[in-house]
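What follows is a structure written as C-alpha cells; I'll ask about it next.
Excluded from the complex is one protein chain; the other protein chains are retained at their positions.
The chains carry the letters A and B, assigned in the order they are written, with residues numbered from 1 in each.
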Amino acid sequence: MDFSTLQDFYTYTKGIAYILIVLTLIGMTGFWLYLTDQDNDEEK
Amino acid sequence: MFKLSDVLNRSLLTPFNIIAGIILFIGLIITALRFTGGLAAVTNLSDYNPWGLWIGFDLLCGVALAAGGYVTSAAVYIFGMKKYHSAVRPAILTGFLGYALVVLALNYDVGRPWRLPYPFVVQAGTTSVLFEVGACVLLYLVVLFIEFTPAASEWLGLKRARNLVVRLTMLLTILGVILSTLHQSSLGALFLIAPSKLHPLWYSQYIPVFFFISSIIAGLSMVIFEGSLTHRYFAAKMDETHLREKEDVVFGFGKAASFVLAAYFAVKVFGIAMDDNWRYLSTSYGAWFLVELIGFVALPCLLYAAGVREKNIRLIKWTAAWAVLGIVVNRFNVCLVAFNWHLPSSERYFPSWMEIGLSVFIVTVGVVAFKFIVTYMPILYEHPGYKTPHP
Partner (left out) sequence: MSLSRRGFLAWMGAAGITALGSQAGATPRHFKGYPQSLCVLHDITLCIGCRSCETGCNKVNELPPPAVPFSDLSVLDKKRRTTAKTYTVVNKYLDSGQEKKPIFFKTQCNHCLEPACASACFVRAFTKTKEGSVTYDASVCVGCRYCMIACPFEIPTYEYDEPLTPRIMKCTFCHPRVTKGLLPGCVEACPTEALSFGKREDMLKLARERINKYPGRYVDHIYGEHEMGGTNWLYLSGVPFRNLGMREDLGTTPAPELTSGALATVPMVAALWPVLLTGIYALSKRKEKLLSGDKQNALAQALAEANAKSQAALTAAMEKAKREKEEAVQKAVKTALEQSAKKTQEQ
C-alpha cells in the first residue's frame, strides 16, 4: 500500500494492531485454559 | 406520638449529610451553568489553556488514585499474598467508583459528551494516545464493575451470579493489570506530543514509565490512607478478619511503597541524566522540581521505611496521606504548572471557583456512594452466607 504521509501509515498500522490486540487477548485466554485443562487432568 | 417524618428528619440531618447535600446542590447549579453557558461560563480555560483542573485533577489524579484496585488484586491473586485479602474489596470499590467518577467528570469537560463513544463506533483515531487511554479506561471500568458485583450480588442474594464472577477472578485480575499498565502510562504519554510546551524537567521520553510507577505508589498509598479513614468511620462494619489483617496491610503495603518510591526516584533522576537537563535544576522551576522530587518522593520513601522498620503504624498512615498528596502534586505539575511554562504569566491558567466546586462535587458524590455501599454491602466484612475458610 502506498502512503503519502507518516500519519496515514500510522493510522493504518495501528488500526490493525488494535484489532490484533483484542484477538491476542482472547486467544491467549483460550490457549491458557487449554493448557491448564491438561494439568488438571494429569493431577487427577 | 410516632411520626415517620420525625424519624426520617432525625436520622437524615447528620452533619455529613448536610454538608454533602450543600455540595451536591452547588454541583447541580454548576452543572446547569455548564450546559447552558458552555465552558466559558464556568471555567477559566482559554485557547492557550485547553486543559485545566478537570483534566488535571478529576482525570489525571482520579485515575492514579484509583490504582489501588489493580495493585491490591495483583498482590493477592497474582503474587499470592493471601494475608491482604481483606483489602481487595475496599480497593476494588475505590477503583470502580474512582473510574466511574472520571467518566462523570469527562462528561462535563468535553464539548459534546454524548459523542464520547465516537472513537469506538464512528471513526477511530488510532494514532492518538487519547484513543488508547479511552479504550483502556472504558474496558477497565467494565472489569472493575464486574469485580465489584460479587459484593452487590451477595447483598442481593444472587448466588449464581456471584459464584460465576468469583471463578473469573484470575482472568479479571490479569486483564486489570494489563489495562492499568497501558492507560496509567498513556496518561503520561499524552504529553509526549507537546515537547515545546512542557518544561524539560518534566518532559521526558520516560513520562509513560513515570506515570505507571507512580500509579503503583498511588495505589499502595491510597489503600493505606483510605483504610485508615475507613477504620476510623466504619470500624463497626469491619469483621474480625478485616481488623486482624489491617496491620499486615499497613506494614506490607508501606514496605512495598517505600521500595517502589526508591525506584521511582532513581527513574526520575535517570530521566534528567538521559536528556542532560541538570542545568535546569538551578532555575526556579528546578527548585519546584526538587521540592517534588525530594519532598514528595524521597521523603515519603524514607518515612515509609522508618515506619516499617520501627513498626510505627501512625507514621506509615501519615506518610501515605503525604504520598497521595505527592501524586496530586506531580499530576498538577505535569498538566498545569510545567505545561505552558514558556507563556507569559498573563496567559497562565488558574482554576475558577466553579471548576473547584465541581471537582469537590464529584469527589463528594464518590464519598456518598462509598459510604452507602460500605454500609449495606459486604465490603468490610464477609457475608455470612459466603464465608471462606481461614487458616
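Convention: contacts are C-beta pairs under 8 Å (C-beta built on N, C-alpha and C of every residue); 3 or more make two chains touch, one makes a residue touch a chain.
Everything numeric here is computed off the predicted structure, so don't read it as measured data.
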- Message: In the whole complex, not just what's shown, which of B:194, B:269, B:287 or B:356 touches the removed chain?
- Response: B:194
- Residue among B:115, B:311 or B:387 that touches the chain left out of view: B:115
- Note on the structure: Of B:98, B:227, B:252 or B:351, the residue touching the omitted chain is B:252
- Query: Looking at B:105, B:143, B:260 or B:323, which residue reaches the missing chain?
  - Reply: B:260
- Tell me where the left-out chain touches chain A, residue by residue. 3-11, 14, 17, 20-21, 24-25, 28-29, 32
- Message: By the contact criterion defined above, which parts of chain B meet the unshown chain? Give residue numbers in ascending order.
- Response: 34-41, 43, 45-48, 50-51, 74-75, 77-81, 109-113, 115-116, 118-119, 122-125, 127-132, 134, 170, 174, 177-178, 181-182, 185-186, 189-197, 205-206, 208-209, 212-213, 216, 252, 255-256, 259-260, 263, 267
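The definition used in the following text is that only the chains that are shown with their structure count from here on.
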- Message: Can you work out the whole-Å distance between the CA centroids of chain A and chain B?
- Response: 29
- Query: In their complex, what parts of chain B are in touch with chain A?
  - Reply: 124-127, 135, 171, 175, 178
- Message: Under the definition above, what is the set of chain A residues touching chain B in their complex?
- Response: 7, 10-11, 14-15, 17-18, 25, 29
